[in-house]
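This is the structure I want to talk about, given as structure tokens.
For this depiction, one protein chain was excluded, whereas all remaining protein chains were kept in their positions.
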Amino acid sequence: MSLRNNRAVLLAAAASVLLVAGLALALFWAPEDADQGFSQRIFYVHVPIALTAYACFGWGAWKALRLLWTRESRYDLESYTAVHMGVIFGILTLVTGSIWAKISWGVWWTWSERQLTLFLVLFLFYCAYFMLRFSVESGPRRANLSAVYALFGVALIPVSFLAIRLAENFIHPVVFTRDGPQMSGSMFFVFCVCLAAMLGLFASLYTNELTGKRLDARLRELREALE
Amino acid sequence: MTYFADVAALARKDILLELRSRDTLPAMLLFVVSALVVFHFSLPSDASATASTGLLWIALLFTALLGLGRAFTAEREQRVLDGLVLAPCDRSAIWLAKSLGVLAFLGMAEALALPAYALFFEPVGWELVAAVLLADLGLAAVGTLLAAMAAASRARELLLPLLFLPLVIPVVVGGVGATVVDNPGRYLGFLALYDLIFAILSWASFEYVVAE
Partner (left out) sequence: MTTSEKYVTAAYLLVLAVVLLYVILYSFKLSRLEREVAELTELAQRRRAA
């Protein structure tokens, strides 16, 4: 038990250090982009958050697979927590992406930004995940349904991305382009630090959330045992 | 192979039930034509062919939803699903049989919708027919699984569209793309890929959805 606590504290400490370091590097140390200037720095916040959201959904799908494979109920909580965090990071992706669109092109939303569109579709999908969970009684049934749905979500990610790319041919002309990761070495370093920071943030928050939820469940059991 | 015999038996049961009660299919047929008429009034007069194609696909999606919403109600109302699940057949056979039934109803609805569309809006080319057929496979596969999920929940008919719509966005892209773009091959191929991935996924995971 104390080992688990130590791990959680260490994870939180590491995440904090990485987060502060990453953001400081991004704001002060990273070289200024020739084309976009200071506003390019939002890239160090937006893309790591997006990638972390994907990691959350992937982690949730992995735990879902473990649930269906082993039928151990603890995986349901782990999968649910991961998807929950994924949606939070997803909302952050949409908001920071929207801010970036405002900076770059002056509009709060644009359909020609593939990542944003993909995240919107995924956001809708995983919101339906919560609706599914809310409308089924808790138990192995709900765990199974959630797990299958989480697996569908992970399959949807590449398929949707492909669909969005194909859709560009007839939906909107790709007027807005964004310079890709033609980053210099130091930019890439800052990006990696920020990515590690966001992943660390997810890991740390995830561990805490799980502990809290497990405590909730055990307290409920204790209450039932005593009453 | 008893697997396919099971599937055939289950599918036959569903289609016979529908032919006797005649509630779902007429509703789907009427719905799709009504929707097309509504769309005529909702499109501005200078709307392009692409816009009306898009609306056709929306009509097809919601017609599918209508049919899927009824896919498991009969079982649920008479608790037959528990009996089916206990039956000594592979659970995924239930999924395959239901999907084939949904596919049949969808096909019949489209046999009416496409001529109606050709009459009201634009002539229908082979690409549209091919796209619709390919899309049907994906819609039936995914829709049947999601309908089973929704049937297990309290919200039922409310939940199915929420689960269904995000998952079928790629189908709409493939379908509309195949119709309006000069070279439809890529979009038809994409639809086939979607069908393959999600049919396999639905087939494999159905037993977990109906298990207690």
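Labels for the chains are A and B, by order of writing; each one numbers its residues from 1.
As a convention for this text, contacts are C-beta pairs under 8 Å (C-beta built on N, C-alpha and C of every residue); 3 or more make two chains touch, one makes a residue touch a chain.
Just so we're clear, the structure is a prediction, and the values are computed from it rather than from any experiment.
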Displayed chains contacted by the hidden chain, counting the whole assembly: A
Per the touch definition above, residue among A:25, A:61, A:77 or A:92 touching the missing chain: A:92
Omitted-chain contact residue, chosen from A:11, A:49 or A:145: A:49
Contact footprint on chain A, counting only the chain that is left out: 19, 23, 27, 37-39, 41-42, 45-46, 49, 88, 92, 95-96, 99-100, 102-103, 201, 205, 208, 212, 215-216, 219, 222-223, 226-227
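Keep in mind that, in the parts below, only the chains that are shown with their structure count from here on.
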Centroid spacing, where centroids are CA-atom means, of chain A and chain B in whole angstrom: 31
Contact set on chain A toward chain B in their complex: 68, 121-122, 124-125, 127-128, 131-132, 135-137, 140-141, 144-145, 147-149, 151-152, 155-156, 159-160, 162-164, 166-167, 169-170
Residues of chain B touching chain A in the complex: 50, 142, 145, 149, 152-155, 158-159, 162-163, 165-167, 169-170, 173-174, 176-177, 180-181, 186-187, 190, 193-194, 197-198, 201, 205, 208-209, 211-212
